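For this depiction, one protein chain was excluded, whereas all remaining protein chains were kept in their positions.
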Amino acid sequence: MKDVHAMAPSVPRLALGKVGIAGVRKPLVIQRPDRTHTLAASIEVYVDLPESRKGSDLSRNAQILAESIDTTVIQPSPSVEATCVRIARELLARHDYAHEAEVRAEAEYFRPRGISPDRMSLEDYRLFGQAWASRSNGQLKVRKAIGVEGVGMTACPCAMETCRSTLSREFPELATSRFDDLPMITHNQRNRSRLTLLVGEEVEVEADRMLDVVEEAQSSPTFAILKRGDEGQVVLNAHRRPRFVEDVVRALLTLTAERFPELPGTTEVVAETRSEESIHKYDVRAEHRAVLQELRSNAVGRVD
Amino acid sequence: MKDVHAMAPSVPRLALGKVGIAGVRKPLVIQRPDRTHTLAASIEVYVDLPESRKGSDLSRNAQILAESIDTTVIQPSPSVEATCVRIARELLARHDYAHEAEVRAEAEYFRPRGISPDRMSLEDYRLFGQAWASRSNGQLKVRKAIGVEGVGMTACPCAMETCRSTLSREFPELATSRFDDLPMITHNQRNRSRLTLLVGEEVEVEADRMLDVVEEAQSSPTFAILKRGDEGQVVLNAHRRPRFVEDVVRALLTLTAERFPELPGTTEVVAETRSEESIHKYDVRAEHRAVLQELRSNAVGRVD
Amino acid sequence: MKDVHAMAPSVPRLALGKVGIAGVRKPLVIQRPDRTHTLAASIEVYVDLPESRKGSDLSRNAQILAESIDTTVIQPSPSVEATCVRIARELLARHDYAHEAEVRAEAEYFRPRGISPDRMSLEDYRLFGQAWASRSNGQLKVRKAIGVEGVGMTACPCAMETCRSTLSREFPELATSRFDDLPMITHNQRNRSRLTLLVGEEVEVEADRMLDVVEEAQSSPTFAILKRGDEGQVVLNAHRRPRFVEDVVRALLTLTAERFPELPGTTEVVAETRSEESIHKYDVRAEHRAVLQELRSNAVGRVD
Partner (left out) sequence: MKDVHAMAPSVPRLALGKVGIAGVRKPLVIQRPDRTHTLAASIEVYVDLPESRKGSDLSRNAQILAESIDTTVIQPSPSVEATCVRIARELLARHDYAHEAEVRAEAEYFRPRGISPDRMSLEDYRLFGQAWASRSNGQLKVRKAIGVEGVGMTACPCAMETCRSTLSREFPELATSRFDDLPMITHNQRNRSRLTLLVGEEVEVEADRMLDVVEEAQSSPTFAILKRGDEGQVVLNAHRRPRFVEDVVRALLTLTAERFPELPGTTEVVAETRSEESIHKYDVRAEHRAVLQELRSNAVGRVD
């Protein structure tokens, strides 16, 4: 039988950057400090293709995914990104004609959260992993990314001051100095923020600690179970910490610099945030990418 | 050549309720009072299939859509739902073995909106149309649905009172009677509301008037362009009209009863609303379906 | 503190059909014959609201979900639909003003599949559950739905005969009687089929058996790992069993009648299928809803 993939392509010879499979869904079991978590993950994997070959051996990719992920049901993986690294290495081992491999995985992740111990509930977050492996001269280089996403709440500091100003004119008898301290109405909304760290293969970061940074960067975290008094408390908390998307990104970066002193200075940090504005039909977004050592030198003299 | 569709199916004979095509994308031009609108519509069409036939002649469906929709570029249709009716009639005419036809179309729709005349902007809404045609004893019966959806804002009346109560204790010197009138902080969020009217083929309803009802039922409409003072105004408006999703649904139904006295009492009204809660990661929804004459008798003694 | 939800609404009194929460994401652990499965489920829950109340106590819903679903991590639930039933009962117990409760849940589900024992891989399906509970005169009535969805492949029987006819003219020397048996080219594509059973609360149906029906109704199931020869085998299998969407729906219904003799004749069966046509940019769909006893009498004399 002809091995059509291994044949030379008839069109002009062109090496291709990425060939692989995407939209693969798998249960992925990861071991966290507290317990094992079964995630429903979405995965894509790619290798490059030399100009001498017509096609990539894609059935190997599916087999590697079965071997690396299906088995986590019995032998859990340490993390989403560790799974990506393992797959990337295996891709290069099994596609001997390839020089580069790329793996991306993402999954929903649940952790127990509550405004008080008797209001605990499993709430949804997202985890992202990526790995890039490349080989040249027999040397293998592997990098990976660890990403987390959490939904919380932002309250706008600008509309708050506009409303305070308007209402202090409308209610002059209330407009004392204390009135300036009164949490004031503004628009507030769902905010979805993501923090990603790009590091060497050997560096380990606990995703839960990154999610803590995300929730602290927003005006307030949100919760599934809120009794009447709790609702008021979350609203008050958010209005006492009004934040633009710009503030959220700055907080993501600054908190990362503070909380992860053990990470190498070369770590790349990507902070992204999106507020699904209540007063607009569109979203407001901010994003910044920086190297950790630069953020650390910046963090000197932090006042907020 | 064998006509495989017209052959008898080999499995036990079963008439089928719906066979057709879905996910068809088309530009649909409709004539509104002000101007023509070109919509990017998503369409699905179905007819039933008698037990004597193996398959439905689906290429006729695609041809009917080309004839009925592509031609609106030259000859605009009066509305999304009128297009659905036309297609449903044509489906029965061209599938002579069928007794029932169903058509659904939906599209984004833009209309100029602004908090003031110098802040106008085209903002996005959704239009929905449906038509059902059935024939028995040579008689054709056609019904249709007209649906609209708009995004606005809701502010929660409950958390507002909780916060007022908490803050009146924390700021006792402000807690005068006037303090009770002060718009108070609460959670506010995007609200997506939909209003649908099911009527006979001959009844016409202007979708823009239905969208006005949707935007009036929410705590406040939202706008693309809001200068600083405008933002405060929208926030104030919403906080002066705090609404649960339950309130939004009641308002949708009541306003429909008030604003459309010309509609037959047999008109079915479906009101649906979804608030993308800022203090939760999930949404809050309410929905009710009623007949117009029942809503009209209810509306007596309306106080809000 | 005012209980704003329990206040009378100020607009005309209107009882509402459905008020609740949607888009709730939860890990749901279910016990299957083989092992426990952790699903990432999406849930929505509703109760009705009498005209005397302004709002529904939504925090109770979130609490019921935490109690009914979060706890499955420790004490697995028998199934998605059993979880829905439990929640529906609890909703009525905790919203004493409500007469009806509705719960919907859906989740991805993985099961091991392979074209041969050494090609096994976890593949993705979907499970759906619904429950409706209603009470009147102290009597509680509960119904539930069990739904499954699987992706497979269909090959078109019509284009196959057209191509055979064309090629028998082009290759007259091949066009012997045996040529008519040769599997012939046609368009083939992803098919997504869903089977739903509506039954009383006490009836139990194993979802895996329903998924077997889905995969048997398509031209061929599909697999993640296919070595070269396997690919050919799947292609051959599908072309030896070409099927319209109409055939798939008839097979879903007929196989259900055959395979589930233990189910009550009043069971409602909903069969839906969608082929993502390779020769069109749109999908082809068919759907039928029937009562089981009617399907059983139909199944007499089945020939396929």
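Here are some notes:
Per-chain residue numbering starts at 1, and chain names A, B and C are given in the order in which the chains are listed.
Going forward, contacts are C-beta pairs under 8 Å (C-beta built on N, C-alpha and C of every residue); 3 or more make two chains touch, one makes a residue touch a chain.
Note that the structure is a prediction, hence the values are computed from the model and not measured.
Contacts of the undisplayed chain with the visible chains, over the whole complex, involve A, B, C. Here one chain is not drawn; of C:99, C:143 or C:190, the residue touching it is C:190.
Only one residue from A:17, A:112, A:172 or A:265 touches the chain missing from this view: A:17. Note that of A:162, A:233 or A:278, the residue touching the chain absent from this view is A:162.
Mapped onto subunit C, the footprint of the missing chain covers residues 123-124, 151, 153, 156, 158-159, 162-163, 165-167, 171, 173-174, 176, 178-179, 181-190, 220, 222-224, 226, 228-229, 231-232, 234-236, 238-239, 276-282. Residues of subunit A in contact with the chain left out of this view: 1-2, 4-5, 9-14, 16-25, 44, 46, 49, 54-56, 58, 62, 157-158, 161-162, 165, 244-247, 249-251, 253-254, 274, 280-290, 295, 298-304. By the touch criterion stated above, the residues of subunit B touching the omitted chain are 1, 3, 24-27, 35, 37-40, 59, 62-63, 65-66, 69-70, 73, 108, 110, 112, 120-122, 124, 224-229, 231.
Please note the rule applied: only the chains that are shown with their structure count from here on.
Between the CA-based centres of subunit B and subunit C the separation comes to 27 Å, rounded to the whole angstrom. We define each chain's centre as the mean of its Cα atoms; on that basis subunit A and subunit B are separated by 35 Å. Put simply, the C-alpha centre of subunit A and that of subunit C have 32 angstrom between them. Those residues of subunit A in touch with two or more other chains are numbered 124, 224, 226, 228-229, 231.
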